[in-house]
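Not every chain of the complex is shown here; the ones you see sit where they belong.
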Amino acid sequence: MTMSVTPKKAIRVVVWGENRHEQINEVVRGIYPDGMHATIAGGITELLGDDVTVTTRVLDDPEHGMTEELLAETDVLLWWGHTAHEEVTDEVVDRIQKHVLEGMGIIVLHSGHHSKIFRRLMGTTCSLRWRNDGSDRELVWTVSPRHPIAEGVPQPLIIPGQEMYGELFDIPDPDELIFISSFTGGEVFRSGITYRRGYGKVFYFSPGDEVYPVYHHPGVQRVIANGVKWAYSERERESYLVTPMYLPGGFDRPVLGSPDGLVDYYTRELIEPRENAG
Amino acid sequence: MTMSVTPKKAIRVVVWGENRHEQINEVVRGIYPDGMHATIAGGITELLGDDVTVTTRVLDDPEHGMTEELLAETDVLLWWGHTAHEEVTDEVVDRIQKHVLEGMGIIVLHSGHHSKIFRRLMGTTCSLRWRNDGSDRELVWTVSPRHPIAEGVPQPLIIPGQEMYGELFDIPDPDELIFISSFTGGEVFRSGITYRRGYGKVFYFSPGDEVYPVYHHPGVQRVIANGVKWAYSERERESYLVTPMYLPGGFDRPVLGSPDGLVDYYTRELIEPRENAG
Amino acid sequence: MTMSVTPKKAIRVVVWGENRHEQINEVVRGIYPDGMHATIAGGITELLGDDVTVTTRVLDDPEHGMTEELLAETDVLLWWGHTAHEEVTDEVVDRIQKHVLEGMGIIVLHSGHHSKIFRRLMGTTCSLRWRNDGSDRELVWTVSPRHPIAEGVPQPLIIPGQEMYGELFDIPDPDELIFISSFTGGEVFRSGITYRRGYGKVFYFSPGDEVYPVYHHPGVQRVIANGVKWAYSERERESYLVTPMYLPGGFDRPVLGSPDGLVDYYTRELIEPRENAG
């Protein structure tokens, strides 16, 4: 038994919500009076306390709230969108993708499966089978024992009312399959899946339709909080080097071609005069 | 459009049945009067015709029917066992494993999840959740589009009566996840999974309890026939070389140490006298 | 032993070449007088004969040769590009991606790792470490025994002169890792990898720099021909359905919402009047 006292950096979390249904649909507003993003953010704060700082942004913020400044200071981004995916500008999608590839974690929720950023990271349509007629209970079964995202999650996690999402789900084979859901109608769905893209971690979790109080469910909140901890990387944001080449044995020293020959990528000093360069 | 005329070798299939329930349980005998193995074999023959030759073996055959001679002439082995897994000798399990690793395909069915050979190939307990109280319909959903094992299989495949098998299923993460089943009780199960072990292909398919007519179901027969074609390898049986080493650049020439030095693994000629050998 | 006489459809292959180096670099033109695409196409034809029909297209063709008409009639597309990736229009990239997701196979070669279409399908930068100073021999080692793409490929495949491509390669974890290469400088590279995207198969194979006669190498030609057979799907091109939903138990009958209620996706007949729809 040892005692470890570590000053720890809080995980900087941003919850992004489309925030449109809340404006136009009384049912949604009744369940999420401050917006779905606020409820999601609240659940994370409640479960992770001082280990996180949580803020929210919405579609109608300038640049959808996804400024370079904010993303550079974000460890984990959560994304809920549905009716207005096409309103998100490509420029913002490019920016978010870049930050994921450089090490920012991202958690995509429910109808976010069809968001531009998720389709960008997957390379597929991310389409699925669905039904929302009020008849479905969702059971979320863990199939990856001991995965940190499943810690403390009941087997099964029972969501009394929920939209049905069913296979075939048009995604690349996941790196990890954590949850499989079944619905009253008999359908199944890969409801908790992870991917790595570049230096960033991606977690998709499907429960969460706007007309059910899914994000008030303690089990769902637990999964999302676990996801935040899992998607977080302690390491610095880092770029893949795109253009440099390497000399034999110069394993850590990327170089560039120049009119004079090969130059060091970082110092720009000449290493190999042109006559020897390949 | 071209015309190709290829004399083709038939796939040599052996269906192994434990054949115990059929002896002691009238219900089972009523459904499978000639034994479950006979019905399984019949389905394969009906669907694949001249592309296969199918024979059967049972637990009570000498050496359980799994002689070295037969296995050496078997392309794909199917395995159904339940109540007598422990009666299968370790020697026979060793032998089957060796043939799988050298290139024989194997399809493990239903309660075969707890067979010695499947646990040997997996390295885990292969335990699962189950219920057999007559209340369950199984829906088998395809999640791997275009996998040859799923070809021609309806989405979903509906099995009116079936034992429930549920997660958590204690298996290594599959190489390929082809089918996920749901049951009336709401449980889910990874019901169609594949692995490679050595040069051999492994397919586990869970539908098939002895008290339901599952192996008479055309959709189930289709999956099994597809599995046979998938698990078959046209290449010769082949061993991994265990003991030899290699000289630098002698990429295709394994060698052995001897009192005189290094000798060629195949010709046994001296390559390097002892004084130079490492 | 049986005789099977099957009239078989030839695999329709299109080799796409950027064809720029050949115009401006005498070394390249000396090695590939008719263009690299012609040599690649020739190797496929030589090895697969009547099982394929092979045509070629280049960047400077109208629509880069990638018309809807041609893609609809293409089973497997091969892609070699390098210096002009950015000249390929986004519209053509969208079109190719759509066909891959619907079932067209694609083989991306060498510097095609940085092509728009490969990055689109991967979701990452696809960057890597490289060196081209004439000092490297590439050894291509098979690590996936019995994969059809590795059939008949020597262990290792020795490419006397080749550009070095090294890790870290910024790709999603491959579905299958078939080849790992090493280079004289000691670098390693995942040189043969596969992915599934939608209904389509993707194979990336890294050997093939324009200043070496790599595509004249019989072993490389064998890998590419194997790749063509592997990436080919006998099934019809097929779309994921994007918008429809399903009624409970209506597993095969997608429906749409309308002012009057739910209508059948295919027949457009009314199924559920509005008052009952969810």
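First chain written, first letter: the chains are A, B and C, and each begins at residue 1.
As a working rule, a contact is a pair of C-beta atoms (placed from the backbone, for glycine too) under 8 Å apart; a residue touches a chain by one contact, two chains touch by 3 or more.
No experiment lies behind these values; they were computed from the predicted model shown.
Tell me how many copies the full complex contains, given that 3 of them appear here.
4
The definition used in the following text is that only the chains that are shown with their structure count from here on.
What chain is the most remote from subunit A, judged by the mean position of CA atoms in each chain?
B
What angle, rounded to the nearest 5°, describes the rotation that places the Cα atoms of subunit A on subunit B?
It is a rotation of 180 degrees, to the nearest 5.
Mean of the CA atoms for each chain, then the mean for all of them together: which chain is nearest?
C
Could you give the separation in Å between the centres of subunit B and subunit C, each centre being the mean of its C-alpha atoms?
31
Taking the mean of the CA coordinates per chain, how far is subunit A from subunit B in Å?
38
Please work out the Cα centroid separation of subunit A and subunit C, and write it as a whole number of Å.
28
Could you tell me which residues belong to subunit C and also touch two or more other chains?
Each of 196, 198, 251 in subunit C touches at least two other chains.
Sort out for me which residues of subunit C touch subunit B in the complex.
By the definition above, subunit C touches subunit B via 1-10, 50-51, 103, 139, 144-146, 151, 154-156, 196, 198-199, 201, 233, 235, 251-252.
Show me the residue ranges of subunit A that touch subunit C in the complex, using the header's touch definition.
Interface residues on the subunit A side: 97, 101, 120-125, 127, 129-136, 164, 166, 168, 170, 172-173, 175, 184-187, 195-198, 240-242, 245-249, 251, 254, 277-278.
Looking at the complex, which residues from subunit B come into contact with subunit A?
Residue positions touching the partner: 137, 139, 141-145, 155-156, 166-170, 173, 176-177, 180-182, 184, 186-188, 190.
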